[in-house]
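A single protein chain has been removed from this complex, and every other one stays in its place.
Per-chain numbering from 1; labels A and B assigned in written order.
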Amino acid sequence: MQPFVAALALLGLAAALVCAAYAVSAFTALPGSPVAGPYLSGGLPAEHAVSRYHVRWYVVTMVFLAFDMEMVFMYPWALVVTSVGPKAVVEMFGFLALLLVGVLYAWREGAFRWA
Amino acid sequence: MSESVLVVPLLVALLAFAAAAFDAVLAASAAGSPGAWRVWDAPLREAARLLVRQRRNTLAADRLLRRTGIAVLPVAAVLAAAVLPLGGADAASDSSIGIVWFNAAEVAVWAGVWLAGWSVNSAYSLVGGYRIIAQGLAYELPHMFALITVGVGAESLRFADAVSAQHGLWFAVQMPVAFAVYLLSALAMAFWGPLASPVGRDLAGGAMAELSGADRLVFLAGRYAMLAVAAAATVPLFLGGGAGPLLPAWLWTLVKTLAVLAALVWAGHRVPVLRMDRFMGFAWTVLIPPTLLQLLVTSLIAL
Partner (left out) sequence: MGLRGVLLRYAARRPRPLVVPVPGFTAVRLAAEAELRHRGWRPALSPAEADLLVVCGSPGHGLARAIDTVWDEMPGPRARADALDPSGVLAALDAPSADLADEPTQLHDAATRTSFTAEEPEDHAAMGHDSMSHEGMGHGMGHAGMDHGDMGGHGGHEGHGGGHEHHMMGAPHGLAMAGRAPDRDGLKLDVLHVPFGPVLADWPAGLRVTLTLQGDVVQAAEVETLGGGAGGERFWDESNVPAARLDSLARLLSVAGWTGQAAQARLLRDEMLDGRAEPARIEKFVRRTRRSRTLRWMLQDVRLGDFNAWTRMSDLLAGISGETPPARHPAPLGELLVGVDVAAVRLIVAALDPETEGAEVTHV
């Protein structure tokens, strides 16, 4: 439990430091907080910038998710790979090979080339 | 244990300051300013400048999201630093899953930059925020494979065990591909240098284009802190921790950290920024296969 207590203490300390920066600036900053238009190199906004975005790389996010799930297995695997022996290596890389086939397919479909 | 909790933020802050000062000196020297070393105090003046600035809000900005996103950067950097061994001394949080923790803290940066970019309701910042996610999708897998390679080599996910596993030979030599990939992703963690497109010059600062005053101060501090922590993690992961002749372990750790940090800052001025649509393909098709091969080789050696 001790490591997490220390981490929690650091979290609190870091958050306090951030708050301190804001607190100091509250005293030292020039008064007033004018609302500025968004910087558009001297232009004025025609509409709000927050908008539904064209996420061109959404196919990559899918492939990424598959791998990221796999990572969850990989961290514990790293600890036992020597004790379990060759079987662990064969299994993990068999699994990775399967995922790589998916990457290869995504690549062939042009998922990594957008614009 | 309790002292190191206080020491960690202080060390991170000092390293971040060193990185920012070195960056200012490099910029001045590249520009040909006379006596470039004189600008070593640039981070102090910048901090003073930002502390007196009016609070700035953009039209219909989401202040809560903005502050949250900004605060994530320094907090994530300090939390990532928590698990790093301090030379001879233990880490502030000597966790048995330190490498996973480090990984998790560093990924929080994506959320921070994205929130900062989205919340200000400005088109340039929005595109900058969009780029950090694309960048994350590109660098994260090779980065994780590099970390796991270290885990396999050390047979542990604790940073201290990674250090002791390098008594014979540094992991930088044993697993050069993982080392190279880690250095690249260290740049990505702090969206620095060639991987700075989320805050790119072409977007007038991208995700941080609209930040001013304390917002900008915390954001920049967090960014330099992240760069410093990414550099500091290289030492226990790949450079043998505090191992070295003559000097005490803490001094070796410091020297190695500063060397890596200087190299990363220097790279920021010497390499063009990578466009995300080009880098994405490169990361998946060129970086991943060799990192997997490196992992395979390391696991076979570990057997």
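In this section, a contact is a pair of C-beta atoms (placed from the backbone, for glycine too) under 8 Å apart; a residue touches a chain by one contact, two chains touch by 3 or more.
On a predicted model such as this, the values are computed, not experimentally measured, just so you know.
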{"item": "Touching residue (missing chain; options B:Ser197, B:Thr234, B:Thr257 or B:Gln294)", "value": "B:Ser197"}
{"item": "Candidate in contact with the missing chain, chosen from A:Ala16, A:Val35 or A:Val90", "value": "A:Val35"}
{"item": "Hidden partner chain, touching residue among B:Val39, B:Val113 or B:Leu137", "value": "B:Val39"}
{"item": "Of B:Leu211, B:Ala225 or B:Leu239, the one touching the omitted chain in the full complex", "value": "B:Leu211"}
{"item": "Interface with the undisplayed chain - residues on subunit B", "value": "24, 26-28, 30-36, 38-39, 42, 44-46, 48-49, 51-56, 59-60, 123-124, 127, 130, 194, 196-197, 200-205, 208-213, 216, 268-278"}
{"item": "Touch list for subunit A against the chain that is not drawn", "value": "27-32, 34-37, 39-56, 115"}
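In this section, only the chains that are shown with their structure count from here on.
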{"item": "Whole-Å gap between the CA centroids of subunit A and subunit B", "value": "13"}
{"item": "Subunit A contact footprint on subunit B (complex, rising order)", "value": "1, 4-6, 8-9, 50-60, 67, 71, 74-75, 77-79, 82-83, 92-97, 99-101, 118, 120-126, 130, 133-134, 137, 140-141, 144, 148, 151-152, 155-157, 204, 209-210, 213-214, 217-218, 221, 277, 280-281, 284-285, 288-289, 292, 296, 299-300, 302-303"}
{"item": "Complex interface listing, subunit A residues touching subunit B", "value": "2-4, 6-7, 9-11, 13-15, 17-18, 21-22, 24-25, 28-41, 45, 48-51, 53, 55-57, 60-61, 63-64, 67-68, 71, 74-75, 78-79, 81-82, 85-86, 88-89, 92-93, 96, 100, 103, 107, 112-115"}
